[in-house]
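Just one protein chain is left out here, and the rest sit where they should.
Note that the chains are named A and B in the order they appear, and that numbering of residues resets to 1 at the start of each chain.
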Amino acid sequence: VDLHFDTVTFLSDFGHGDEHVGVVHSVIRAIAPAAAVVDLTHEVAPYDVRGAGLLLARSAQYLCPGVVLAVVDPGAAGDRRALAVEVGDGASVLVGPDNGLLAPAVAMCGGATRAVELNVAEWHLDSAGPVSVGRDVLAPVAAHLCAGVPIDELGTGIDPALLLPGVLPVARPDGDELVAEVLWVDRFGNAQLNVDPDELAIFAGDDPVQLSFEGTSRVAMRARSHGEVGTGQVGLVTDAYGMVAVVVDRGSAAGDLGLVPSTEVRLRRVDEGDGGSGTRATGSVTTPVSLGSRQQTEEIR
Amino acid sequence: VDLHFDTVTFLSDFGHGDEHVGVVHSVIRAIAPAAAVVDLTHEVAPYDVRGAGLLLARSAQYLCPGVVLAVVDPGAAGDRRALAVEVGDGASVLVGPDNGLLAPAVAMCGGATRAVELNVAEWHLDSAGPVSVGRDVLAPVAAHLCAGVPIDELGTGIDPALLLPGVLPVARPDGDELVAEVLWVDRFGNAQLNVDPDELAIFAGDDPVQLSFEGTSRVAMRARSHGEVGTGQVGLVTDAYGMVAVVVDRGSAAGDLGLVPSTEVRLRRVDEGDGGSGTRATGSVTTPVSLGSRQQTEEIR
Partner (left out) sequence: VDLHFDTVTFLSDFGHGDEHVGVVHSVIRAIAPAAAVVDLTHEVAPYDVRGAGLLLARSAQYLCPGVVLAVVDPGAAGDRRALAVEVGDGASVLVGPDNGLLAPAVAMCGGATRAVELNVAEWHLDSAGPVSVGRDVLAPVAAHLCAGVPIDELGTGIDPALLLPGVLPVARPDGDELVAEVLWVDRFGNAQLNVDPDELAIFAGDDPVQLSFEGTSRVAMRARSHGEVGTGQVGLVTDAYGMVAVVVDRGSAAGDLGLVPSTEVRLRRVDEGDGGSGTRATGSVTTPVSLGSRQQTEEIR
């Protein structure tokens, strides 16, 4: 069997409670029986386009080249275009809705080299009722790509610059602060920030950093692992994806601090007074911030 | 590798909390390593033979030809026969317990062309204890079918007409009403009825329809999509399986109306008084029905 791509990596918010995931596997297998389907996850929170897009971007460096099939969309069929987006001059193709879901992963892969709107019905399944986009459009298209159908036969070419951009928020400096946000809370409560460890170089050495969020601030120590973070302290570590994460040892930083995806977190040098003059502040300090002052409120949120 | 069937589609109520699903995969792979196993779902509610049978029937049109392995049975081993049921003159074989689980899918595939009771132990695994029917009988038989064992070597032939029939309830007219029931509530709360859109032709055009169930009635508008159903209204749409479903926009019809699988729903023309004379009723109306009157109670339940 000669396949153009031999792997479909499949991500959705379908859950496992009914037959949706299995039917998509079956639809792909009927068209491209020699292709392997790797389930990335199907437990994305329903309609969580942002979370699914970031999950796909985090995973991208580990995925086999081939077709990525991503189905997370709060809209009904027909509300938006279905897309195939080529990256790496044909190394891989991402198939999904034009709602920003694919954009972070496409950016991680160096940007789109081609994109088409999936409007040639020849490659779709007929539905007994309204179209189920994942089952009737995206899955068969993913399989036909494996079987060798060229991307430009799948539909009308689109300028990739016109696709709906996704969220891949970048931390930005603001005076002597770094304005970041929580990308992801993992199941242990570690809160990944959109901060590369190199971006912490603006703070001296391994000095602690003050985190301000939601009207509160905490001093976080720099650590290489959870185990270095003392009891009751908050730590900043590099996580297994190479991003900066807010952690506590043997506990949930997100739970303790009230961090959720999209929470804005401002990082700045610890003031002399925060840690005691001349001593290195490693303990965490909570600084309640009045919400009554407009200036402070603006500074924080 | 030369397989008689190359796909086992596997459905169960095993859940994923322990090793049952994985062990069945392993048992199949040991016998027929080149066969692919497609997991339809394993999150059927424990022992829900009706729900699993309907799920399999809905999915049947999308499944790859081959072997279907279905394991949902409240009884203990030995309580009932294990079966292999051939459809399409050998195009596919369904393997499962003789408790009605396979019957809806068999009916969807045009009926059984052959059936055997799986009573030849040569094709089963030995168990260290009581037989686990899925692991020790059905899984190895599914694999042996892939590997080329003819169905009639698996056990004694049975007249398919004598198999336990399944639930594939058909809506029936009763005077000027159509007596239907809820087949399935999906995870969004859409309530699929056992009604083909053509059966609604007995009601004029796209007129609204009165739904009576559990002592209540609501007027449902006809719509092509959820988006056409106004806030606070109830809609009747054709779903992605080609069946009529009761829906609300951006909400759970089943939750709002108290519909669950098997709820009887009676559909009839909206009385003049229900929607206002001469005007087309598109708003939903709740008509409490007294449970005290025997006649009305009988009419409704």
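Methods note: a contact is a pair of C-beta atoms (placed from the backbone, for glycine too) under 8 Å apart; a residue touches a chain by one contact, two chains touch by 3 or more.
In this text the structure is predicted, and so the values were computed from the model without any measurement.
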**Q.** Among B:P33, B:G111, B:G157 or B:G232, residue touching the chain not depicted
**A.** B:P33
Q.
Given that one chain is not shown, which residue among A:M221, A:V237 or A:L257 touches it?
A. A:V237
Q. In the full complex, which residues of chain B touch the absent chain?
A. 15-19, 21-23, 25-27, 29-30, 33, 46, 76, 78, 127-132, 135-136
Q | Touch list for chain A against the chain that is not drawn | A | 6-7, 9, 11, 16, 36, 38-43, 55, 58-59, 61-64, 186-187, 197, 224-227, 237-243
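What we mean here is this: only the chains that are shown with their structure count from here on.
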Q: Measure off the straight-line distance from the CA centroid of chain A to the CA centroid of chain B, and report it in whole Å.
A: 36
